[in-house]
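Below are the structure tokens for one structure; questions will follow.
The other protein chains are all here in position, but one chain of the complex has been omitted.
Chain naming follows the written order as A and B, and within any one chain the residues start at number 1.
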Amino acid sequence: MSDLLIFAIAFAVLAALSLIRLAKGPSSADRMVAGDAADTLICVALVLFSLFSGRGIYLDIALVAALFGVIDTLLVGRYLEKERGQDK
Amino acid sequence: MQKTKFPAVVATFVVCFAFWVLLTWSFTMQELIAGAVISLAVALFSARFFIHEKAFWFLNPLKFFSGLFYWICIFPVELVKANVNMAKICFGGCKKINPGIVKVPVDLKSDYGQAALANSITLTPGTITMETAEEDGQTYFYIHWIDVTAPSGKEAGDAIKGTLEKGLRRVWE
Partner (left out) sequence: MTALRIVIDVLIGIGAIFALAGTIGILKMPDAFSRMQASTCIPTLGTICPLLGALLYAIFFKNGDVASAVKIGVICLLILVTNPLGSHALAKGAYKAGIRPEKKMETDDLGRDLYE
């Protein structure tokens, strides 16, 4: 039973590790890659924790995170495409 | 802007209604009727943005089963191979890379086929589709490749997407 909790914590730790790149990254694309990866990892961790605790509400949060996680990446990509040669 | 077609509305309605049922997960009459009305409104408004070609291509059983075969047998094998490769590179210290952008020709004609091929290439670790271009009726993809081993053109195309394209050509042709 508690192995699900251990794996959920492991995925959350991986997400926290990828936030290092979000704080450090030299360009905005690096930050966005790290943010996207952290979003996906947190989604998996939420699913595992929902099965561990037996509450369905975490599954809904994970569903919405998976659904809207792509929108911020798309927005930043579109924004960078118009802003040519400004961002190094 | 193209006009709204009836099969496109039906397909969008089915997808919206399925998602409504999934999110609420209650089967009382009132909620189902509310979901149907909202899904119909959304489908009437937005079907022309979503569906540009034939909406019900998968009702042809041959195409349906070759599509299923592609998504269950061909694509996961390529995915696992590429993932193991990328994991080896990452655990080995990220040293053995030779990144570059190659331009490869694509033989698929249909929009759906090209979109599915581009998304499959992007989903495989090691390759990202960056841009599409069309010159003299031939479609080209610009692909960022982490370990360039072949020059641009036909050889790089075979190395990146040979199996995937063969599987997809059976579905959309």
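Throughout what follows, a contact is a pair of C-beta atoms (placed from the backbone, for glycine too) under 8 Å apart; a residue touches a chain by one contact, two chains touch by 3 or more.
On a predicted model such as this, the values are computed, not experimentally measured, just so you know.
In the whole complex the chain that is left out makes contact with A, B. Of the options B:V14, B:A34, B:C73 or B:I101, the residue whose C-beta touches the omitted chain is B:I101. Across B:V10, B:L32 or B:L79, the residue that sits in touch with the chain not pictured is B:L79. By the touch definition given at the top, chain B reaches the unshown chain through residues 22, 25, 79-80, 83, 86-87, 89-91, 93-94, 97-103, 118-119, 122-131, 133, 142, 144, 146, 148, 151-152. The missing chain lies against chain A, touching residues 3-4, 7, 10-11, 14, 17-18, 20-21, 27, 29-30, 32-34, 36-37, 40-41, 43-44, 47-48, 50-51, 54, 56, 59-60, 62-63, 66-67, 69-70, 73-74, 76-81, 83-88.
By our rule, only the chains that are shown with their structure count from here on.
Chain B has its Cα centroid 22 Å from the Cα centroid of chain A.
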